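Omission of a single protein chain aside, the complex is shown with its protein chains in their original locations.
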Amino acid sequence: MKAGANLYLGGGIILSVTLLAICAPLLAPYHPVTSANLMYAEEPPGAAFWMGTDEQGRDILSRILYGARISLFIGLAVQVMNTIIGVSLGLSAGYIGGWWDEAVQGLTNLMLSIPTIVFALALMAVLGPGLLSLLIALGMTDWAYSCRISRAQVLTQKSLNYVQSARTMGFGPVHVMFRELLPNIGGPLIVVATMGIGSAIMAEAALSFLGLGVVPPAPSWGGMLSSAREQLMVAPWVAIFPGLALFLTVLGFNLLGDGLRDSLDPQGRGRK
Amino acid sequence: MNGDGILDVQDLSISLIGEGAPVGATDKVSFSIGRGEVFGLVGESGCGKSLCALAIAGLLRAPMAVTGGRMMFEGRDLNTLTPSALRALRGNRISMIFQEPMTALNPLMTVGDQIGEMFVLHRGLGARAARMKAIEALEQVQVSSPERRINAYPHQLSGGMRQRVMIAIALACDPALLIADEPTTALDVTIQAEIVELVLDLCRAKGTAVMMISHDLGLVARICNRVAVMYAGQIVEERNAGAIFTVPAHPYTRGLVEALPRLGRRLERGQERLAEIGGVVPALRDFPTGCRFAPRCARATAACAVPPTILALSDGDQVRCVHHV
Partner (left out) sequence: MFNILLRRLVQAALTICVVVTLVFVLFSVIPGSFASSLQADKRDVSAEVLQRLEQELGLNDPMPVRFGRYVAGLAQGDLGTSYATKRPVADMLSGRIWASFKLACAAMAFAVCIGLPLGFFAAMRQGSWLDTATMTIAVSGLSVPAFWAGLLLMYLFSLTLGWLPTFGYGAGGMSHLILPAITLGIAPMALLARTTRAAVLETLGAEFIRTARSKGMSEQRLVIHHLARNAFVLVLTTIGLQFGSMLGGSVVVEKLFAWPGVGSLLIDSVGNRDIPAVQGTVLVIVLFFLLINTLVDLAYLIVDPRIRYR
(Lines give C-alpha, C1' and ligand atoms only; values in the text may rest on other atoms or scores of the structure.)
Protein backbone atom coordinates (compact mmCIF):
# COMPACT_ATOMS: atom_id res chain seq x y z
CA MET A 1 0.00 0.00 0.00
CA LYS A 2 2.60 2.53 1.11
CA ALA A 3 5.23 1.01 -1.14
CA GLY A 4 3.11 1.86 -4.13
CA ALA A 5 2.74 5.46 -3.00
CA ASN A 6 6.51 5.86 -2.66
CA LEU A 7 7.09 4.29 -6.03
CA TYR A 8 4.63 6.51 -7.88
CA LEU A 9 5.50 9.71 -6.04
CA GLY A 10 9.24 9.15 -6.51
CA GLY A 11 8.85 8.05 -10.10
CA GLY A 12 6.61 11.02 -10.81
CA ILE A 13 9.14 13.48 -9.41
CA ILE A 14 12.02 11.93 -11.35
CA LEU A 15 10.00 11.84 -14.56
CA SER A 16 9.02 15.50 -14.18
CA VAL A 17 12.57 16.62 -13.41
CA THR A 18 13.88 14.67 -16.39
CA LEU A 19 11.29 16.16 -18.72
CA LEU A 20 12.00 19.66 -17.45
CA ALA A 21 15.73 19.10 -17.94
CA ILE A 22 15.27 17.84 -21.48
CA CYS A 23 12.93 20.65 -22.44
CA ALA A 24 14.93 23.34 -20.62
CA PRO A 25 15.77 25.28 -23.82
CA LEU A 26 12.09 25.39 -24.72
CA LEU A 27 10.82 26.24 -21.26
CA ALA A 28 13.42 28.62 -19.91
CA PRO A 29 12.31 32.21 -20.41
CA TYR A 30 15.91 33.51 -20.41
CA HIS A 31 19.36 32.27 -21.18
CA PRO A 32 20.87 30.81 -18.00
CA VAL A 33 24.28 32.48 -18.37
CA THR A 34 24.34 35.30 -20.87
CA SER A 35 21.18 36.98 -19.62
CA ALA A 36 23.16 38.60 -16.81
CA ASN A 37 22.08 42.17 -16.49
CA LEU A 38 22.86 44.17 -13.40
CA MET A 39 19.82 46.35 -14.10
CA TYR A 40 17.71 43.47 -12.91
CA ALA A 41 19.92 42.22 -10.10
CA GLU A 42 18.12 40.65 -7.14
CA GLU A 43 14.61 41.22 -8.45
CA PRO A 44 12.08 39.49 -6.21
CA PRO A 45 9.84 36.82 -7.75
CA GLY A 46 7.20 38.37 -9.94
CA ALA A 47 5.59 38.29 -13.37
CA ALA A 48 8.81 38.80 -15.30
CA PHE A 49 10.99 36.55 -13.14
CA TRP A 50 8.87 33.85 -11.54
CA MET A 51 11.57 32.91 -9.07
CA GLY A 52 13.38 36.21 -8.99
CA THR A 53 16.89 36.98 -10.16
CA ASP A 54 20.32 36.52 -8.63
CA GLU A 55 22.96 39.12 -7.86
CA GLN A 56 23.97 39.32 -11.53
CA GLY A 57 20.41 39.71 -12.70
CA ARG A 58 20.09 36.20 -14.14
CA ASP A 59 16.69 34.54 -14.05
CA ILE A 60 16.71 31.90 -11.32
CA LEU A 61 14.01 29.77 -12.93
CA SER A 62 16.00 29.49 -16.15
CA ARG A 63 19.14 28.61 -14.25
CA ILE A 64 17.29 25.96 -12.26
CA LEU A 65 15.91 24.39 -15.44
CA TYR A 66 19.35 24.24 -17.02
CA GLY A 67 20.85 23.19 -13.69
CA ALA A 68 18.64 20.11 -13.76
CA ARG A 69 20.57 18.94 -16.83
CA ILE A 70 23.88 19.22 -15.00
CA SER A 71 22.58 17.54 -11.86
CA LEU A 72 20.98 14.64 -13.68
CA PHE A 73 23.94 14.17 -16.00
CA ILE A 74 26.46 14.13 -13.17
CA GLY A 75 24.24 11.98 -10.97
CA LEU A 76 23.81 9.39 -13.69
CA ALA A 77 27.40 9.41 -14.90
CA VAL A 78 28.79 9.15 -11.39
CA GLN A 79 26.44 6.35 -10.46
CA VAL A 80 27.29 4.45 -13.63
CA MET A 81 30.98 4.65 -12.71
CA ASN A 82 30.30 3.66 -9.12
CA THR A 83 28.13 0.76 -10.18
CA ILE A 84 30.69 -0.54 -12.66
CA ILE A 85 33.46 -0.39 -10.07
CA GLY A 86 31.35 -1.75 -7.23
CA VAL A 87 29.75 -4.55 -9.20
CA SER A 88 32.98 -5.70 -10.82
CA LEU A 89 34.75 -5.81 -7.48
CA GLY A 90 31.81 -7.31 -5.60
CA LEU A 91 30.99 -9.94 -8.20
CA SER A 92 34.56 -11.08 -8.58
CA ALA A 93 35.21 -11.03 -4.83
CA GLY A 94 32.17 -13.15 -4.11
CA TYR A 95 32.76 -15.46 -7.04
CA ILE A 96 36.50 -15.97 -6.80
CA GLY A 97 36.85 -15.69 -3.04
CA GLY A 98 40.18 -16.28 -1.34
CA TRP A 99 42.77 -13.55 -1.12
CA TRP A 100 41.01 -11.43 -3.72
CA ASP A 101 37.86 -11.44 -1.61
CA GLU A 102 39.87 -10.43 1.45
CA ALA A 103 41.54 -7.62 -0.45
CA VAL A 104 38.28 -6.28 -1.86
CA GLN A 105 36.62 -6.41 1.53
CA GLY A 106 39.53 -4.58 3.08
CA LEU A 107 39.31 -1.92 0.41
CA THR A 108 35.55 -1.62 0.88
CA ASN A 109 35.92 -1.16 4.62
CA LEU A 110 38.57 1.44 3.99
CA MET A 111 36.28 3.33 1.63
CA LEU A 112 33.53 3.20 4.22
CA SER A 113 35.83 4.62 6.87
CA ILE A 114 36.47 7.76 4.86
CA PRO A 115 33.44 9.99 4.37
CA THR A 116 32.72 10.15 0.63
CA ILE A 117 32.90 13.89 0.43
CA VAL A 118 36.23 14.00 2.23
CA PHE A 119 37.67 11.47 -0.18
CA ALA A 120 36.23 13.35 -3.13
CA LEU A 121 37.69 16.59 -1.82
CA ALA A 122 41.11 14.99 -1.46
CA LEU A 123 40.91 13.73 -5.04
CA MET A 124 39.84 17.16 -6.22
CA ALA A 125 42.91 18.58 -4.53
CA VAL A 126 45.06 16.22 -6.57
CA LEU A 127 43.20 16.47 -9.86
CA GLY A 128 42.43 20.16 -9.75
CA PRO A 129 39.06 21.73 -10.48
CA GLY A 130 36.89 20.93 -13.49
CA LEU A 131 34.02 18.75 -14.60
CA LEU A 132 36.20 15.75 -15.42
CA SER A 133 37.89 15.86 -12.01
CA LEU A 134 34.49 16.12 -10.40
CA LEU A 135 33.22 13.07 -12.26
CA ILE A 136 36.31 11.06 -11.40
CA ALA A 137 36.35 12.17 -7.78
CA LEU A 138 32.70 11.26 -7.18
CA GLY A 139 32.67 8.25 -9.50
CA MET A 140 35.51 6.55 -7.67
CA THR A 141 34.46 7.11 -4.10
CA ASP A 142 30.93 5.85 -3.55
CA TRP A 143 30.94 2.26 -4.79
CA ALA A 144 31.19 0.50 -1.43
CA TYR A 145 27.48 -0.30 -1.13
CA SER A 146 27.14 -1.69 -4.67
CA CYS A 147 30.19 -3.78 -3.97
CA ARG A 148 28.88 -5.15 -0.69
CA ILE A 149 25.45 -5.93 -2.11
CA SER A 150 26.73 -7.70 -5.19
CA ARG A 151 29.21 -9.69 -3.14
CA ALA A 152 26.57 -10.76 -0.64
CA GLN A 153 24.16 -11.65 -3.41
CA VAL A 154 26.77 -13.71 -5.23
CA LEU A 155 27.59 -15.62 -2.08
CA THR A 156 23.96 -16.65 -1.67
CA GLN A 157 23.37 -17.32 -5.38
CA LYS A 158 26.64 -19.06 -6.14
CA SER A 159 25.55 -22.44 -4.88
CA LEU A 160 22.18 -22.35 -6.65
CA ASN A 161 21.46 -24.67 -9.50
CA TYR A 162 21.59 -22.30 -12.40
CA VAL A 163 25.10 -21.19 -11.56
CA GLN A 164 26.26 -24.72 -11.00
CA SER A 165 24.81 -25.86 -14.30
CA ALA A 166 26.37 -22.96 -16.19
CA ARG A 167 29.70 -23.95 -14.74
CA THR A 168 29.20 -27.56 -15.60
CA MET A 169 28.41 -26.56 -19.15
CA GLY A 170 31.92 -25.17 -19.30
CA PHE A 171 31.31 -21.43 -19.28
CA GLY A 172 34.19 -19.38 -17.94
CA PRO A 173 34.03 -17.25 -14.81
CA VAL A 174 33.48 -13.99 -16.71
CA HIS A 175 30.49 -15.45 -18.54
CA VAL A 176 29.04 -16.88 -15.34
CA MET A 177 29.55 -13.65 -13.43
CA PHE A 178 28.15 -11.22 -15.95
CA ARG A 179 25.71 -13.30 -17.99
CA GLU A 180 24.32 -15.62 -15.32
CA LEU A 181 24.77 -13.93 -11.94
CA LEU A 182 24.37 -10.26 -12.78
CA PRO A 183 20.85 -10.49 -14.23
CA ASN A 184 19.74 -12.39 -11.16
CA ILE A 185 21.03 -9.92 -8.62
CA GLY A 186 19.81 -6.89 -10.55
CA GLY A 187 16.95 -6.05 -8.20
CA PRO A 188 18.88 -4.99 -5.09
CA LEU A 189 21.48 -3.29 -7.28
CA ILE A 190 18.86 -1.12 -8.94
CA VAL A 191 17.68 -0.01 -5.51
CA VAL A 192 21.21 0.92 -4.45
CA ALA A 193 21.88 2.63 -7.75
CA THR A 194 18.66 4.65 -7.62
CA MET A 195 19.49 6.00 -4.20
CA GLY A 196 23.09 6.41 -5.33
CA ILE A 197 22.04 8.83 -8.06
CA GLY A 198 20.38 10.91 -5.37
CA SER A 199 23.48 10.99 -3.21
CA ALA A 200 25.71 11.70 -6.21
CA ILE A 201 23.54 14.71 -7.09
CA MET A 202 23.76 15.81 -3.49
CA ALA A 203 27.54 15.36 -3.43
CA GLU A 204 27.96 17.32 -6.66
CA ALA A 205 25.82 20.10 -5.23
CA ALA A 206 27.88 20.09 -2.03
CA LEU A 207 31.16 20.33 -3.93
CA SER A 208 29.79 23.06 -6.20
CA PHE A 209 28.47 24.86 -3.14
CA LEU A 210 32.00 24.75 -1.74
CA GLY A 211 33.26 26.21 -5.00
CA LEU A 212 35.10 23.03 -5.93
CA GLY A 213 32.65 21.44 -8.33
CA VAL A 214 30.98 22.72 -11.46
CA VAL A 215 32.82 25.86 -12.48
CA PRO A 216 30.73 29.03 -12.64
CA PRO A 217 29.00 30.54 -14.49
CA ALA A 218 27.55 27.16 -15.52
CA PRO A 219 24.21 26.86 -13.70
CA SER A 220 24.60 24.23 -11.00
CA TRP A 221 22.11 24.07 -8.12
CA GLY A 222 24.84 23.80 -5.53
CA GLY A 223 26.84 26.60 -7.10
CA MET A 224 23.77 28.84 -7.14
CA LEU A 225 23.54 28.43 -3.39
CA SER A 226 27.18 29.20 -2.70
CA SER A 227 26.70 32.93 -2.83
CA ALA A 228 23.25 32.80 -1.28
CA ARG A 229 24.40 33.29 2.29
CA GLU A 230 25.69 36.79 1.66
CA GLN A 231 22.41 37.79 0.03
CA LEU A 232 20.13 35.97 2.43
CA MET A 233 18.94 39.22 4.02
CA VAL A 234 18.05 41.06 0.81
CA ALA A 235 17.28 38.21 -1.60
CA PRO A 236 16.22 35.04 0.22
CA TRP A 237 14.77 33.63 -3.02
CA VAL A 238 18.30 33.11 -4.27
CA ALA A 239 18.66 30.52 -1.49
CA ILE A 240 15.18 29.06 -1.53
CA PHE A 241 14.46 27.92 -5.07
CA PRO A 242 17.66 26.12 -6.15
CA GLY A 243 17.71 24.29 -2.82
CA LEU A 244 14.09 23.31 -3.26
CA ALA A 245 14.83 21.88 -6.69
CA LEU A 246 17.76 19.93 -5.27
CA PHE A 247 15.73 18.68 -2.31
CA LEU A 248 12.83 17.51 -4.46
CA THR A 249 15.09 15.73 -6.92
CA VAL A 250 17.02 13.88 -4.22
CA LEU A 251 13.74 13.12 -2.45
CA GLY A 252 12.41 11.70 -5.71
CA PHE A 253 15.34 9.31 -6.04
CA ASN A 254 15.11 8.26 -2.40
CA LEU A 255 11.36 7.63 -2.62
CA LEU A 256 11.81 5.73 -5.85
CA GLY A 257 14.55 3.62 -4.26
CA ASP A 258 12.38 2.93 -1.20
CA GLY A 259 9.43 2.05 -3.40
CA LEU A 260 11.50 -0.24 -5.59
CA ARG A 261 12.93 -2.02 -2.58
CA ASP A 262 9.52 -2.53 -1.01
CA SER A 263 8.06 -3.86 -4.23
CA LEU A 264 11.04 -6.15 -4.81
CA ASP A 265 11.06 -7.41 -1.24
CA PRO A 266 7.60 -7.18 0.28
CA GLN A 267 8.79 -8.75 3.54
CA GLY A 268 11.55 -6.20 4.04
CA ARG A 269 11.01 -3.86 6.90
CA GLY A 270 12.58 -0.84 5.33
CA ARG A 271 15.98 -1.19 6.93
CA LYS A 272 18.94 0.09 5.13
CA MET B 1 -16.99 -33.51 29.44
CA ASN B 2 -16.13 -33.31 33.06
CA GLY B 3 -17.47 -30.53 35.21
CA ASP B 4 -14.51 -29.93 37.51
CA GLY B 5 -12.30 -28.88 34.61
CA ILE B 6 -9.90 -26.04 35.25
CA LEU B 7 -10.14 -25.05 31.62
CA ASP B 8 -13.34 -25.32 29.66
CA VAL B 9 -13.18 -24.12 26.06
CA GLN B 10 -16.52 -23.82 24.27
CA ASP B 11 -16.94 -23.10 20.56
CA LEU B 12 -13.70 -21.15 20.33
CA SER B 13 -13.41 -19.40 16.96
CA ILE B 14 -10.29 -17.54 15.96
CA SER B 15 -10.21 -15.51 12.78
CA LEU B 16 -7.77 -13.63 10.66
CA ILE B 17 -8.98 -10.07 10.67
CA GLY B 18 -7.53 -8.28 7.69
CA GLU B 19 -8.84 -6.30 4.82
CA GLY B 20 -12.21 -7.73 3.83
CA ALA B 21 -14.25 -10.31 5.70
CA PRO B 22 -12.62 -12.17 8.63
CA VAL B 23 -11.28 -15.58 7.68
CA GLY B 24 -11.96 -18.32 10.20
CA ALA B 25 -8.81 -20.08 11.37
CA THR B 26 -10.47 -22.30 13.95
CA ASP B 27 -14.08 -23.33 13.96
CA LYS B 28 -15.93 -23.83 17.22
CA VAL B 29 -13.21 -25.69 19.04
CA SER B 30 -14.42 -27.19 22.30
CA PHE B 31 -12.56 -29.21 24.87
CA SER B 32 -11.96 -29.20 28.57
CA ILE B 33 -9.03 -30.05 30.75
CA GLY B 34 -9.36 -31.40 34.27
CA ARG B 35 -7.24 -30.53 37.27
CA GLY B 36 -3.82 -32.17 36.94
CA GLU B 37 -4.81 -33.80 33.65
CA VAL B 38 -2.43 -34.20 30.74
CA PHE B 39 -4.34 -33.24 27.63
CA GLY B 40 -2.98 -33.58 24.11
CA LEU B 41 -3.87 -31.49 21.09
CA VAL B 42 -2.58 -33.03 17.87
CA GLY B 43 -2.54 -31.91 14.26
CA GLU B 44 -0.42 -30.95 11.31
CA SER B 45 1.14 -27.52 11.25
CA GLY B 46 -1.40 -24.89 10.29
CA CYS B 47 -4.36 -26.78 11.71
CA GLY B 48 -4.94 -24.11 14.38
CA LYS B 49 -3.66 -25.92 17.45
CA SER B 50 -1.06 -23.28 18.31
CA LEU B 51 -3.61 -20.53 17.76
CA CYS B 52 -5.85 -22.17 20.37
CA ALA B 53 -2.94 -22.24 22.79
CA LEU B 54 -2.10 -18.59 22.19
CA ALA B 55 -5.76 -17.63 22.55
CA ILE B 56 -5.97 -19.32 25.94
CA ALA B 57 -2.78 -17.64 27.09
CA GLY B 58 -4.09 -14.31 25.78
CA LEU B 59 -1.15 -13.95 23.41
CA LEU B 60 -2.91 -13.76 20.05
CA ARG B 61 -1.59 -10.80 18.08
CA ALA B 62 -3.11 -8.97 15.18
CA PRO B 63 -4.23 -9.96 12.61
CA MET B 64 -5.47 -13.02 14.57
CA ALA B 65 -8.27 -12.49 17.10
CA VAL B 66 -10.86 -14.49 19.03
CA THR B 67 -14.19 -14.00 17.28
CA GLY B 68 -16.44 -16.34 19.19
CA GLY B 69 -16.81 -18.84 22.00
CA ARG B 70 -15.95 -18.94 25.65
CA MET B 71 -12.84 -19.90 27.56
CA MET B 72 -13.59 -20.59 31.22
CA PHE B 73 -10.50 -20.86 33.38
CA GLU B 74 -11.09 -21.84 37.02
CA GLY B 75 -14.66 -20.64 36.65
CA ARG B 76 -13.75 -17.24 35.17
CA ASP B 77 -14.43 -16.20 31.58
CA LEU B 78 -11.08 -15.19 30.07
CA ASN B 79 -12.81 -13.03 27.47
CA THR B 80 -14.38 -10.74 30.03
CA LEU B 81 -11.41 -10.26 32.37
CA THR B 82 -9.71 -6.88 32.48
CA PRO B 83 -6.17 -6.64 31.07
CA SER B 84 -4.68 -6.39 34.53
CA ALA B 85 -6.65 -9.39 35.81
CA LEU B 86 -5.41 -11.32 32.77
CA ARG B 87 -1.84 -10.29 33.50
CA ALA B 88 -2.21 -11.58 37.03
CA LEU B 89 -3.27 -14.95 35.59
CA ARG B 90 -0.69 -15.13 32.87
CA GLY B 91 2.55 -16.72 34.02
CA ASN B 92 1.03 -17.17 37.44
CA ARG B 93 -1.93 -19.55 36.87
CA ILE B 94 -1.56 -20.21 33.13
CA SER B 95 1.91 -20.41 31.71
CA MET B 96 3.39 -21.46 28.45
CA ILE B 97 6.52 -22.94 26.94
CA PHE B 98 7.36 -22.52 23.31
CA GLN B 99 8.87 -24.54 20.54
CA GLU B 100 12.07 -22.62 19.94
CA PRO B 101 14.20 -22.23 23.08
CA MET B 102 16.90 -20.52 21.02
CA THR B 103 14.80 -17.43 20.41
CA ALA B 104 12.25 -17.57 23.21
CA LEU B 105 14.65 -16.21 25.81
CA ASN B 106 15.81 -12.61 25.98
CA PRO B 107 19.42 -12.67 24.74
CA LEU B 108 20.51 -9.68 26.82
CA MET B 109 19.26 -10.90 30.21
CA THR B 110 20.80 -13.53 32.45
CA VAL B 111 18.66 -16.63 32.87
CA GLY B 112 18.55 -15.84 36.59
CA ASP B 113 16.91 -12.49 35.92
CA GLN B 114 14.51 -14.06 33.48
CA ILE B 115 13.41 -16.69 35.98
CA GLY B 116 13.51 -14.30 38.92
CA GLU B 117 11.24 -11.92 37.04
CA MET B 118 8.37 -14.34 37.65
CA PHE B 119 8.72 -13.97 41.42
CA VAL B 120 9.04 -10.23 41.12
CA LEU B 121 5.91 -10.05 38.99
CA HIS B 122 3.65 -12.48 40.78
CA ARG B 123 5.04 -12.87 44.29
CA GLY B 124 6.17 -9.29 44.85
CA LEU B 125 9.67 -10.39 45.82
CA GLY B 126 12.69 -8.11 45.78
CA ALA B 127 15.71 -8.73 43.59
CA ARG B 128 17.68 -10.74 46.18
CA ALA B 129 14.82 -12.99 47.21
CA ALA B 130 13.83 -13.51 43.58
CA ARG B 131 17.37 -14.60 42.83
CA MET B 132 17.31 -17.19 45.58
CA LYS B 133 14.00 -18.52 44.27
CA ALA B 134 15.43 -18.56 40.75
CA ILE B 135 18.29 -20.77 41.91
CA GLU B 136 15.76 -23.14 43.44
CA ALA B 137 13.73 -23.16 40.26
CA LEU B 138 16.81 -24.01 38.21
CA GLU B 139 17.60 -26.79 40.62
CA GLN B 140 14.09 -28.19 40.12
CA VAL B 141 14.64 -28.47 36.38
CA GLN B 142 17.82 -30.43 37.13
CA VAL B 143 20.36 -27.90 35.99
CA SER B 144 23.66 -28.64 37.65
CA SER B 145 25.37 -25.96 39.75
CA PRO B 146 22.44 -23.56 39.47
CA GLU B 147 24.10 -20.86 41.56
CA ARG B 148 26.66 -20.51 38.78
CA ARG B 149 24.32 -20.98 35.82
CA ILE B 150 22.06 -18.28 37.15
CA ASN B 151 24.50 -15.72 35.76
CA ALA B 152 24.67 -17.27 32.32
CA TYR B 153 23.19 -15.67 29.25
CA PRO B 154 20.99 -17.79 26.98
CA HIS B 155 23.58 -18.03 24.19
CA GLN B 156 25.95 -19.72 26.60
CA LEU B 157 23.55 -22.65 27.11
CA SER B 158 22.68 -25.59 24.92
CA GLY B 159 19.22 -25.96 23.42
CA GLY B 160 18.16 -28.52 25.99
CA MET B 161 19.45 -26.35 28.79
CA ARG B 162 17.55 -23.36 27.47
CA GLN B 163 14.36 -25.36 27.32
CA ARG B 164 14.94 -26.31 30.96
CA VAL B 165 15.20 -22.62 31.74
CA MET B 166 11.94 -22.04 29.89
CA ILE B 167 10.34 -24.78 31.96
CA ALA B 168 11.71 -23.23 35.14
CA ILE B 169 10.17 -19.90 34.13
CA ALA B 170 6.84 -21.45 33.21
CA LEU B 171 6.53 -23.50 36.40
CA ALA B 172 8.05 -20.93 38.75
CA CYS B 173 4.72 -19.85 40.19
CA ASP B 174 3.15 -23.34 40.34
CA PRO B 175 0.52 -22.62 37.68
CA ALA B 176 -2.71 -24.58 37.38
CA LEU B 177 -2.22 -25.02 33.66
CA LEU B 178 0.91 -25.34 31.56
CA ILE B 179 0.52 -24.97 27.82
CA ALA B 180 3.43 -26.66 26.07
CA ASP B 181 3.52 -25.78 22.37
CA GLU B 182 5.73 -28.36 20.64
CA PRO B 183 8.25 -28.13 23.48
CA THR B 184 10.65 -30.70 22.10
CA THR B 185 10.37 -30.30 18.34
CA ALA B 186 13.43 -28.09 18.06
CA LEU B 187 15.58 -30.26 20.31
CA ASP B 188 17.93 -33.14 19.69
CA VAL B 189 16.11 -36.46 19.60
CA THR B 190 18.27 -37.72 22.45
CA ILE B 191 17.08 -35.11 24.91
CA GLN B 192 13.46 -34.90 23.79
CA ALA B 193 12.38 -37.70 26.05
CA GLU B 194 14.28 -36.24 28.99
CA ILE B 195 12.57 -32.88 28.63
CA VAL B 196 9.12 -34.44 28.32
CA GLU B 197 9.70 -36.56 31.43
CA LEU B 198 10.91 -33.51 33.31
CA VAL B 199 7.80 -31.52 32.41
CA LEU B 200 5.50 -34.37 33.37
CA ASP B 201 7.25 -35.10 36.66
CA LEU B 202 7.27 -31.49 37.76
CA CYS B 203 3.65 -30.95 36.76
CA ARG B 204 2.60 -34.10 38.59
CA ALA B 205 4.37 -32.85 41.69
CA LYS B 206 2.83 -29.39 41.49
CA GLY B 207 -0.62 -30.59 40.46
CA THR B 208 -0.35 -28.64 37.23
CA ALA B 209 -2.49 -29.66 34.28
CA VAL B 210 -0.66 -29.87 30.96
CA MET B 211 -1.97 -29.00 27.55
CA MET B 212 0.54 -30.68 25.27
CA ILE B 213 0.46 -29.45 21.70
CA SER B 214 2.26 -31.56 19.18
CA HIS B 215 2.22 -32.92 15.67
CA ASP B 216 3.53 -36.19 17.07
CA LEU B 217 0.56 -38.45 17.78
CA GLY B 218 2.84 -41.15 19.16
CA LEU B 219 4.28 -38.85 21.83
CA VAL B 220 0.91 -37.43 22.78
CA ALA B 221 -0.82 -40.81 22.97
CA ARG B 222 1.96 -42.09 25.22
CA ILE B 223 1.92 -39.30 27.81
CA CYS B 224 -1.62 -37.90 27.77
CA ASN B 225 -4.86 -38.89 29.43
CA ARG B 226 -7.03 -37.50 26.69
CA VAL B 227 -6.20 -36.50 23.15
CA ALA B 228 -7.97 -34.22 20.70
CA VAL B 229 -7.05 -34.34 17.02
CA MET B 230 -7.42 -31.15 15.00
CA TYR B 231 -7.71 -30.85 11.26
CA ALA B 232 -8.14 -27.62 9.31
CA GLY B 233 -9.32 -25.61 12.28
CA GLN B 234 -11.71 -28.19 13.71
CA ILE B 235 -11.43 -30.89 16.31
CA VAL B 236 -12.21 -34.09 14.40
CA GLU B 237 -11.84 -36.57 17.21
CA GLU B 238 -11.45 -36.46 20.98
CA ARG B 239 -10.65 -39.72 22.73
CA ASN B 240 -9.01 -41.49 25.52
CA ALA B 241 -5.32 -41.73 24.77
CA GLY B 242 -5.39 -45.53 24.70
CA ALA B 243 -8.37 -45.72 22.41
CA ILE B 244 -7.10 -43.25 19.90
CA PHE B 245 -4.12 -45.45 19.22
CA THR B 246 -5.82 -48.79 19.13
CA VAL B 247 -9.20 -47.93 17.59
CA PRO B 248 -9.02 -44.53 15.91
CA ALA B 249 -12.49 -43.51 14.81
CA HIS B 250 -11.88 -40.69 12.35
CA PRO B 251 -10.30 -41.51 8.98
CA TYR B 252 -7.78 -38.70 9.53
CA THR B 253 -6.71 -40.10 12.90
CA ARG B 254 -6.43 -43.52 11.32
CA GLY B 255 -4.15 -42.01 8.72
CA LEU B 256 -2.00 -40.43 11.40
CA VAL B 257 -1.76 -43.68 13.35
CA GLU B 258 -0.85 -45.65 10.27
CA ALA B 259 1.79 -43.12 9.34
CA LEU B 260 3.57 -43.75 12.64
CA PRO B 261 6.66 -45.89 12.48
CA ARG B 262 6.49 -48.45 15.24
CA LEU B 263 9.30 -50.31 16.84
CA GLY B 264 9.00 -54.04 16.49
CA ARG B 265 6.34 -53.83 13.83
CA ARG B 266 7.54 -55.28 10.57
CA LEU B 267 6.25 -53.86 7.37
CA GLU B 268 3.44 -56.07 6.19
CA ARG B 269 3.71 -57.96 2.95
CA GLY B 270 3.14 -55.77 -0.03
CA GLN B 271 3.43 -52.61 2.08
CA GLU B 272 6.51 -50.96 0.67
CA ARG B 273 6.76 -48.09 3.06
CA LEU B 274 4.99 -46.24 5.84
CA ALA B 275 1.48 -45.22 4.98
CA GLU B 276 0.92 -41.56 4.28
CA ILE B 277 -2.10 -39.37 3.82
CA GLY B 278 -2.39 -38.18 0.24
CA GLY B 279 -2.90 -34.54 -0.59
CA VAL B 280 -2.16 -31.45 1.49
CA VAL B 281 -3.85 -29.52 4.26
CA PRO B 282 -6.14 -26.93 2.66
CA ALA B 283 -5.20 -23.27 3.08
CA LEU B 284 -7.14 -21.06 5.44
CA ARG B 285 -9.21 -19.41 2.75
CA ASP B 286 -9.97 -22.64 0.89
CA PHE B 287 -11.51 -24.82 3.59
CA PRO B 288 -14.05 -27.16 1.93
CA THR B 289 -17.66 -26.41 2.80
CA GLY B 290 -18.59 -29.94 3.85
CA CYS B 291 -16.31 -32.25 5.75
CA ARG B 292 -12.94 -30.51 5.57
CA PHE B 293 -11.05 -33.78 5.31
CA ALA B 294 -13.24 -35.21 2.54
CA PRO B 295 -10.94 -34.23 -0.38
CA ARG B 296 -8.15 -36.34 1.10
CA CYS B 297 -10.35 -39.11 2.52
CA ALA B 298 -10.61 -42.55 0.97
CA ARG B 299 -14.02 -43.10 2.55
CA ALA B 300 -15.59 -39.89 1.33
CA THR B 301 -19.05 -40.14 -0.22
CA ALA B 302 -21.76 -37.70 -1.27
CA ALA B 303 -22.83 -37.46 2.36
CA CYS B 304 -19.56 -35.72 3.18
CA ALA B 305 -20.62 -32.60 1.27
CA VAL B 306 -22.68 -31.63 4.31
CA PRO B 307 -20.68 -30.42 7.33
CA PRO B 308 -20.61 -33.39 9.70
CA THR B 309 -21.81 -32.88 13.25
CA ILE B 310 -20.03 -34.15 16.32
CA LEU B 311 -21.08 -37.65 17.26
CA ALA B 312 -20.73 -38.90 20.79
CA LEU B 313 -19.08 -42.26 21.29
CA SER B 314 -18.79 -44.09 24.60
CA ASP B 315 -16.79 -42.61 27.54
CA GLY B 316 -17.38 -39.02 26.46
CA ASP B 317 -15.38 -39.65 23.32
CA GLN B 318 -16.49 -37.83 20.23
CA VAL B 319 -15.84 -37.82 16.52
CA ARG B 320 -16.75 -35.58 13.60
CA CYS B 321 -17.37 -38.04 10.77
CA VAL B 322 -20.39 -39.75 9.25
CA HIS B 323 -18.27 -42.73 8.24
CA HIS B 324 -16.48 -43.20 11.54
CA VAL B 325 -15.32 -46.63 12.49
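Lettered A and B in written order, each chain numbered from 1.
Heads up, the rule we're going with is that a residue touches a chain if its C-beta (ideal position, glycine included) is under 8 Å from a C-beta of that chain, and two chains touch if they have at least 3 such contacts.
What you are looking at is a predicted structure, and each value in this text was computed from that prediction instead of being measured.
J.: Could you tell me which of the visible chains the hidden chain touches?
T.: A, B
J.: Of A:L38, A:I84 or A:I114, which sits in contact with the chain we cannot see?
T.: A:I114
J.: Since one chain has been left out of the picture, which residues of chain B touch it in the full complex?
T.: 57, 59, 84, 86-92, 95-96, 98, 100, 103-110, 117-118, 121-122, 153, 155-156, 166, 169-170
J.: Touching the missing chain, which residues of chain A?
T.: Residues 106, 109-110, 113-119, 121-128, 198, 202, 205-206, 209-212, 222, 225, 228-229, 232-233, 236, 239-240, 242-244, 246-247, 250-251, 254-255, 258, 269-272 of chain A touch the chain that is not shown.
We adopt the following convention: only the chains that are shown with their structure count from here on.
J.: Please report how many Å separate the Cα centroid of chain A from that of chain B, as a whole number.
T.: From the centre of chain A to the centre of chain B is 55 Å.
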